[in-house]
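Just passing along the structure, written as C-alpha cells.
The other protein chains are all here in position, but one chain of the complex has been omitted.
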C-alpha cells in the first residue's frame, strides 16, 4: 500500500488540519468531535445543512462546507459512517433556530447513525432528514437495502444549500432536497479497486482487461464484471439505465455530471463526458448545466460515474445561485 | 493499460469535444489546429496569453482558459509538445492588437516549438515569451537543459492573466510573469508511474516500498529513488530545497500550492498540505494563500508536488483578482 | 451461574482481544461482500471499551452499568452499520437488567432477547437476510430452549454460542437482502457474513467467560 500518510490512525485528523489551514476563511474544525463547520455558523434564522459519511470521498462532504452549501460535515473513518456524536455536535453547532436538515446517503450505517443523532437532539432542535438514493445500479426493492446515495448527493447539497442561503424554511429546503433526489439518477463503473488504508489491500481485484459496472463509492465490487470496452460503450451501459429510470424524453433539460472516482485523469473524464453528451444529443436531451471532475470519490479508484438531474427553472436558478466552498465556487 | 478512451489517436480531440460541451460558456475549440480559445477572444486592446504543452497535465492548460487567465491553450499529444502551427493559430486568434505573451514551460520541445511559432508571426504580431523554470529538482547549470517548468506555471498563468485582464501592457504582463516565476520554486515526488496511452506500458516501474523524488510532470523518472517514508518526511525532502533556493525567511508570506499528480486522493493531498504547513510554521513563514488539488498533473500518476511563491501585495492582489475558467474560479 | 458486572467486564475484555486477533479475517470477509472495514470497525470499538475501562472513570458496577457503558462506547466509536446495531444491542440488554446485581440464567436470556429484538427492530431485518441476525436469532432460540429445558447458565450460553457459530456458517449460501452486501445481488452468495461472524465471536466469548468462571466455582463446591 502506497499512501501519502504518516500513520493510518491519524489520517482523517491530519487531513482536517490541512483543510483548516487551506480554507480557514471558509470553515473551522471541531477536532474533539471531528466535524467541519462553516466559519460563520450558526447563522441566526438560516436552516442548517449537515451531511456526513465515511472519509475517502473527498471533496464530499467537507469540501462542500461554506456559503450556499453545507453548514457542517461529519467525516467518519475511511468508508465508515460517522458516529451519532459527530452529527449531534454538528447539528448543535449549526442550529440557528430555523431547524437543521440532515442529508444522508442511503447506506444502512449512515442512515442508522444519523437517526440516532436526530434522536439525541429531539425536542431541542427541529431536524428533518433527506436520504439520497440515486444509484440505479441497485434495485430499489424488498431484496436490497435500497438504492445507494451517490452523485445526486452533491447536487442535493448544492441546491438545497442555495435554498437555505436565501432564507428557505426547513420545509422549503427539505422539499427541494427531495425534489433534486427524485429527479436525479446515477450509475458508476471502476477500472481499479481502492485500498482502505487500515486494511492495506485492495477491496477487490480486477484483471487487466476487466471492469466493474455498477459500483458504489466504497470500493465495493459492483453488480457485474465485464470485459473492458471503449468509453462510448461504457457510457451507454451507464446512461441507458438512468434514462429509462428517469423517463427522460426528447426536449428535456438536464444537468450532466461526470464524476471521477479519484484515480482517473481529467483528460479521460472529458472524453467520458463527451461520450455521455453524444448519447444525450442523439435523444434530443439538452445538457443545460455540466459538472466534470472528482467530486464524490472512492479514494484512488479509477473509474467514473454519471449523474443526470432533470432541470426546471427552479432547480436551474438554485444551481446557479452563489456558492463558496473549497470545492465548488461561483457567484461569490 | 486501462483507460477511459475509445482509441488512442482520438483521445485529445474527444477530450476537447467534451470540454467544449461542458464549458461552452467560457471557450471554443479550433479543431483544425487543436487550440482551446477563450470564447470572447480576441479582446480589443487586451494582451493575449497563450500557453500550451503536451496533454496529460489537465486541467493545465485548457482548463485555465477564460476570464483573468489564458486566452488560448495548445494541447499536444500526450506528454508531447504541441507543434508551431498550433501556437501560430492560437496567437493569431487571440491577438487584440496589444501583443501576445507566450507562457512556455522549460522543456526543449516546448521551447523550440514556441520559438518556431513566434518566428511564424514575427513582424505581424508582437510576441513576448516567458519560460517557467521553477523545479528545484533539476540543477540550473550548463549540464542540464535547465530547471523544468512545473507548478509555478499555474501561478504565472493566473497572475499574469489577472494583470492582462485589467489592462496591463505586454511589458507589464511579461514583467509580472517573470516576477512570479522568479519568486516561485517547486519540487515533486511520485508513488507510481503513469502510462502514456500510445505507449501502453508504464514509463517506469517502482517497487511497492519505493518512491521517486524529484519527478517532473511527464511520467519521467526523478532524480533519485528512495524507500517510501511518512509524508511528513517526504514534505521535508521537497520543501527543504525550495526554502533554501528561494531564501525564504521568517516573516515571509507565501502562497503554498500542494498539487496532486493525478492519481492521489484529495484526502491525502490535505494530509500532505498539513505536513507542508507544519514545516512553514516551524520557520515562521506565513501561508497567506493556498491551493490544494490536481492542477498540473501527470495522467494517473500518484504523488504530489509543492510550489511556494513568495508573495507581496502586488502578487497577492493579482492572485485574488477575478478568474473564471473551468478549473479556477473566483470573484467572477 | 450468575453474571456480575465483573463478569461482563471480563467478557468485554476477552471479546476485545479476540476481535483484535480476528481483525484481518473479519475485514477480509467484508472485502468480499462489503466495504472491507468490519474488522477495523469492531476492533476500534472494543479497543475503545478496553481503553476506557483501563483509564476510568469505571462504569457503574452493575450489569446494567457495564453494558450501558459498552453500548454507548460502541455507538460513539464504531460507526458504520455495526456501530448502531451492536450499540443498541448492548443498550437494550443493559435496560433489561436494570436493578439486577447478578444476572441469573433466566435474566441473562431475557437480556439476550432484548438485545436481539432491539437489533432486529433497528435494522429492520429478519433471519435469512445474511446479517448478524442469522447468528443472533438462532442463538436466542437455542438459549430459550435450553432455559425451558432447565439447563444451567453455562450450558445455556454454550448452546447459544454454538448456535451462533452454526448460524454464521449458514450465511454462506444466503443471498443478502440487507446491508451493503445486498447491493451485490447474486454475487453475495458464497461468502460468510462478517457481522454474523463477529456476533458468533461475541457469544463464544460470553460462553467462555461463563464457563471459565464456572469451573473454579464448581471445583470449590466439590
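Odds and ends about this structure:
The first chain written gets the first letter, and so on, giving A, B and C; residue counts start at 1 in each chain.
Going forward, a contact is a pair of C-beta atoms (placed from the backbone, for glycine too) under 8 Å apart; a residue touches a chain by one contact, two chains touch by 3 or more.
Here the structure is a predicted model, which means the values were calculated and not measured.
Shown chains touched by the missing chain in the whole complex: B. Set against the missing chain, the residues B:18, B:109 or B:303 yield one that touches it, B:109. From the options B:1, B:125, B:178 or B:199, the residue with contact to the chain not on display is B:199. By the touch criterion stated above, the residues of chain B touching the omitted chain are 54, 76-85, 107-109, 112-113, 115-116, 137-139, 142-145, 148, 196, 198-199, 201, 203-204, 216, 218-221, 223-224.
Assume only the chains that are shown with their structure count from here on.
Annotation of chain A and chain B: not jointly contacted by any chain, touch as defined at the top.
Of all chains, B has its CA centroid at the greatest distance from the CA centroid of chain C. Geometrically, the chain at the heart of the complex, using CA-atom means, is A.
Mean C-alpha positions place chain B and chain C at a centre distance of 55 Å. Averaging Cα coordinates per chain places chain A and chain C 33 Å apart. Residues of chain C in contact with at least two other chains: none. Residues of chain B found to touch two or more other chains are absent.
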